[in-house]
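As you look at this complex, bear in mind that one protein chain is not there, while each of the others sits in place.
For clarity, chains are labelled A and B in written order, and residue numbers in each chain start from 1.
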Amino acid sequence: MSRGWRSFAIGVLIAVLVIALIPWVWMLLTSFKSRLDALADVPVWLFKPTFEHYPTVFLDKNYLPLLWNSILVASVTTALSLLFGVPAAYVFARHDFRGKEDLFFFFLTTRMAPPISVVVPMFLLFTTFGITDTPMAVILAHSTFNLSLVVWMMRGFFADIPREIDEAALMDGHSRFGMFARVLIPLAAPGLAATAVLCFILSWNEFLYAFVLVAFEGRTLTVGIPGLVTPHGTLWGQVAAVAIVATLPIIVFSIFVQKHLVRGLTFGAVKG
Amino acid sequence: MISRGISSALLDRGVAPLLLVPAVLLLVVILLGPFLYMVWTSLTDLSFALPDRDGNFLGFDNYRRLMREDAIFWHSFGLTMKFVAIVVTLEFLLGFTIALLIFRFVQRRRLVLTLLLVPMMLAPVAVGLIWKLLLQGDFGMVTYYLRLIGILDIRDALLSNADAVLPAIMLIDAWQWTPFVTLVMLAGLLSLPREPFEAAVMDGARPWQIFRDVTLPLLRPIIALVLLLRAIDAFKEFDKIFILTGGGPGTATELLSIYVYRLNFKNWDLGYGAAAAFMIYLVVLILCAVFYKAVYWREGRPRQVTS
Partner (left out) sequence: MGVRFNQVRKVFPDGTVALDDFSLEFETGEFVVLLGPSGSGKTTACRILAGLEEATDGAVEVDGRDVTRLPPRERGMSMVFQNYALYAHKSVFDNIAYPLKVRGTPRDQRERKVAEIATMLRIDELLRRRPRELSGGQAQRVAVARALVWDPAICLMDEPLSNLDALLRLHTRTELKRLHADLGRTFVFVTHDQEEAMTLGTRIAVMSEGRLVQFDTPRNVYRRPATRFVAEFIGRPAMNTVDGSIRSGRFRAGIIEVFADGLADGPATLGVRPEHLLVHETSGEGRIPLEVDVVELVEPDTLLFLRGEGVSFVSRMVREGGEITPKSIVHVEIPQKYRHWFDASTGARIRSGD
């Protein structure tokens, strides 16, 4: 392959990266721009940064509870999904029973279920439970897709551990529970961590369930974003500050799980 | 100690499948229940906007109306299909090309991939917001440069132009999800065995012949997978459009999920809305089944019995 082709290809890839990154970077810049710079007719790339938007929107405008709700919802959903999903994944990986693959398909459909189709009856159901407008409602809703993600991902990670390891643990004197908790879980720990982070990301990023199921008290950051966009004079500096706080942790997290990301997002079908 | 004793007993007695019960129960209550309720509602005239429509049974009237009389539904359906077809094709072609370039020309891929991942990890709502800012008519950064190079008229803005808005949203979706295709296809390329390529070289095949006759066939399962996953996701697209245009201008970007949202939360026509919602569920379910068949060869292998 000639040098020219190589340079061309590298050039294309650099352009791709620039296109991929500039929009978010622009948002980042906007979060430090004064109102004047943000609304300038000609895009402003160099400016004197202001740090007022973050405190304004999170302290004065009370967006801090939204951040807290996002953390709460994502963490508890992740914990709940792992608690219920990991044992189920283990059963799928190690045991045979009638209708196993049909049940596995059921888990897939719950992962794929379009939120718009079930969010209305879910809203009515949660109203009966009396939990609408609480983080609990969003936690349960997010568990539907995260639980299935855990089952699908962890089945693969458990299946990667040779069966003889189970048996060696039993011969070494463990009960079945001890084998699962003391040997399999530590061995699957990298996969478990990746699964947990992915659960957290998916819950953190989710919008529609959270938007419909909570109005005030349980709002998450994603739900709070549209509220800042008004037809009359959106304060883009503040919007940007919220958007950055809502996305920066996720970008950091995704670097940690990059290795397992492909596997998680393709339901275990492709090992990254 | 007690719970540990019980779980050990469960595992020992060969009734381990009982460990599935909590997970299944949760999904049945939180998801299957609402789903069944939706199916039931779709057979009634339930509405929160009109006093006398409190859930009288209609049979399949809602579906009949949806299929035969609802021009907007078909408009939305058509838009959604167009959206899915174009977006998936575009993302696949771009994503696969980028994957091939990275595969061929980049040795240290980790940094490139990390940077490339950023768009797909962002919350779709945030993506909508970012592009809303970039495409603002009076001060949007992208708007400015598009006008500068003459693609966009001085008075025009992409998001309020009924002809340009859908392609713009498609491009935004491609911006967010092309990295996903790249990531998966690159994983696929890296997992390919060497031998077929060496054999093809020994057989005297030229590079493009190798690509057509060896690379593509070997990647076929992964191509199918990535197309299906993207199609399912694109079919459900809601967040970005909701933020960017809310379905407008007019109904120019009113995809199915936005239309269903409008039926339920603007018109409060729950019975009819449920019928439309069911149609989305049905399509997703079919795509799901196809996807499952496509990956089944990997999962659920029968257990081997050794002597």
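In this text, contacts are C-beta pairs under 8 Å (C-beta built on N, C-alpha and C of every residue); 3 or more make two chains touch, one makes a residue touch a chain.
Fair warning: this is a prediction, and the values are worked out from it, not measured in the lab.
S.K.: Which one touches the absent chain: A:10, A:25, A:165 or A:248?
M.R.: Of these options, the touching residue for the absent chain is A:165.
S.K.: Where the complex has a chain not shown, which of A:70, A:109 or A:175 is the residue touching it?
M.R.: Spelled out, the listed residue whose C-beta touches the missing chain is A:175.
S.K.: To test your reading of the contact rule: which positions on chain A touch the chain that is missing from view?
M.R.: Missing-chain contacts on chain A: residues 96, 162, 164-165, 167-168, 170-176, 178, 182-183, 186-187, 189.
FYI, only the chains that are shown with their structure count from here on.
S.K.: Name, in rising order, each residue of chain A that touches chain B in their complex.
M.R.: It comes out as residues 1, 6, 9-10, 12-13, 16-17, 19-21, 23-24, 26-27, 30, 38-43, 84-85, 87-88, 90-92, 94-97, 100-101, 103-110, 112-118, 120-122, 124-125, 140-141, 143-144, 147-148, 151, 155-156, 175-178, 180, 201, 204-208, 212, 222, 225-226, 229, 236, 239-240, 243, 246-247, 250-251, 253-255, 258, 261-262, 265-272.
S.K.: Okay, in this complex, where on chain B does chain A touch?
M.R.: Touch list, chain B to chain A: 4, 7-8, 11-12, 16-17, 19-20, 22-24, 26-27, 30-31, 33-35, 37-38, 41, 98, 101-102, 104-106, 110, 112-119, 121-126, 129-134, 138-139, 141, 144-145, 175, 179-180, 183-184, 187-188, 191, 222, 225-226, 229, 232, 235-236, 238-239, 242-243, 257, 260-261, 264-265, 270, 273-274, 277-278, 280-281, 284-285, 287-289, 291-292, 295-296, 298-300, 303.
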